[in-house]
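Let me give you the structure first, and then I'll get to my questions.
Removed from the display is one protein chain of the complex; every other protein chain stays in position.
Entry: subunit A
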Amino acid sequence: MAQGQMAPGIVSGRLSSDELTSNFTDLHPPLAAHEAAVAADRCYFCYDAPCVTACPTDIDIPLFMRQIQAGQPEAAGETILAQNILGGMCARVCPTETLCEEACVREAAEGAPVEIGRLQRYATDSVMVSGSHPFSRAEPTGKTIAVVGAGPAGLACAHRLAMLGHDVVIHERKPKPGGLNEYGIAAYKSTNDFAQAEVDWLLKIGGITIETGSVLGESVSLNGLIENYDAVFLSIGLAGVNALRADGAEKDGVRFAVDFISDVRQASDLADLPVGRNVVVIGGGMTAVDASVKSKLLGAENVTIAYRRGRDAMGASRYEQDLAASHGVKIMTNVQPVAIHGNGAAVEIELEYTSSHDGQLKGTGETVRLAADQVLKAIGQTLEGAPEGLQLDGSKIAVKGAGRTSIAGVWAGGDCAAGGEDLTVTAVAEGRDAAMDIHASLTA
C-alpha cells in the first residue's frame, strides 16, 4: 500500500507502482509516422539554415526533415548520426529550446518552431529499431587510442576513431558506460534504458573495448596511457560536487542532487526509492530542475527550488523552469541557504533573501523557514581527479583547437575541458572533433 504524500520524513513507496510507472513515462512520447510527416513538413528548408548553425554538432536539419517528408526516416537518422553518433540521446535531452528550435525561423514567425528534437528522435529511433548500424570501419591503421571516460564525449570520440580504422580502449570508472547519459539524465527523458541500448548500438561499429572499473589515477595513470597508446583522449567529466556552505549542512537528509538523480536512474524498482515529504533543492540549473521534478514524481508533497539569484540568471532554460512549475514545483529566487535545522536530521531549512548590487549578491538579513526533511544540493559540479601536469583554464582542462591539451598526444573534451556549454551535444561535438584531430596527427 502506498504511503502517500503526507508520510513524514524520507520514505519510499509514497505512490503506488502504477502511479510511479505512469509518472516516469516519456516526457514527450515518440511521434507516430503521420505526426512526423506533418511536423517535418513544417520545415521551410531554409538556406544556410539557422538551426544548423545553432546545433553544436552541425546536424543538417533541413536535409533530415526532407528525408522524413520523403518517407525515409532511416535515411534521416543516418544524416543525424553521421554528425552526432549520440543523436538519439541528444534528441531526448538537448535543450532544443535554446539551440536549434530557438533558431528555427518558425519560432520567429509564429512562436512555434519545427519540433526538431522530437523529429530527430523519430528518425534516430527508426535506425535503432532497424537494428542496423549504418557506419563501417576504414582499413585498420594499427593505432590504438585510449579514451578515459565512457560518457558522451568519450563515446563520440571512440566511435569516430573506430570508424577511421583505429582501435580504441575506453577506461570507465563506473560499472556501466554512458556517463551522465546513464547516471545523470532525467529518467523521464530517457526511458526504457535507452542510454545502454544506444551504447550497445554504437559499439556495433567494432574496434572499441570498454574496461569498466578502470579509474584514472588508480588503476591507470596518464603517463602509463601515453606510453601504451598512440594517443589519449580525456573525457572524465566533472566528478566533484560543490559543497553547501550553511550551518547544519552535514545533517541527515542533506545530499547531492546528482547522487539522488543517479539513484533514480539506477533503481530497479522506483517504489523502493525514498524521497522526502518536503524537499528543497538548492540551485538553479538543469540538475536542480531534474532533481525537483523527480522528487515530485516520486510523491513528495512539497518541492521547492531555492535559487540565490534572480530568475533570469538561472541555468535552467525557461522551458525547464516551466516544466518544473507544471509538475507543481515551487521556484523561489533570490534566496540563499543559511542554516539547516533539526535534531540530527533535517526538519527545516532557513533561507535568507538576497539582493544584487552591481553584480554583488548580498543577504538582506530577512529570512524565511521552510519545512525540509530532504535537502538536495545542486550547486554545480567540478573537475576532480585531473592528472598532474595538465594545464588548467580556470577550473577545467585547458584545450586548444580540437581539444589539444598542454601535453602532446593528449586530447580532452566534454565537461572536463574548458570552453563550450556543459551539454551532451557539446560533448559529442568535442569528442568527434578531437577524434578527427587525433586521426590527422596520427596519419600525418
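Rule of thumb we're sticking to: a residue touches a chain if its C-beta (ideal position, glycine included) is under 8 Å from a C-beta of that chain, and two chains touch if they have at least 3 such contacts; residues count from 1.
In this section, contacts and distances are computed from a predicted model.
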item	value
UniProt protein name of the chain not shown, from "Extracellular solute-binding protein", "Membrane protein", "dihydrouracil dehydrogenase (NAD(+))" or "Peptide ABC transporter permease"	"dihydrouracil dehydrogenase (NAD(+))"
From A:109, A:243, A:313 or A:440, residue that would touch the chain that is not displayed	A:109
Identified contact with the non-displayed chain, of A:41, A:247, A:269 or A:366	A:41
Residues belonging to subunit A that touch the chain removed from view	34, 37-38, 41-42, 44-50, 105-106, 108-109
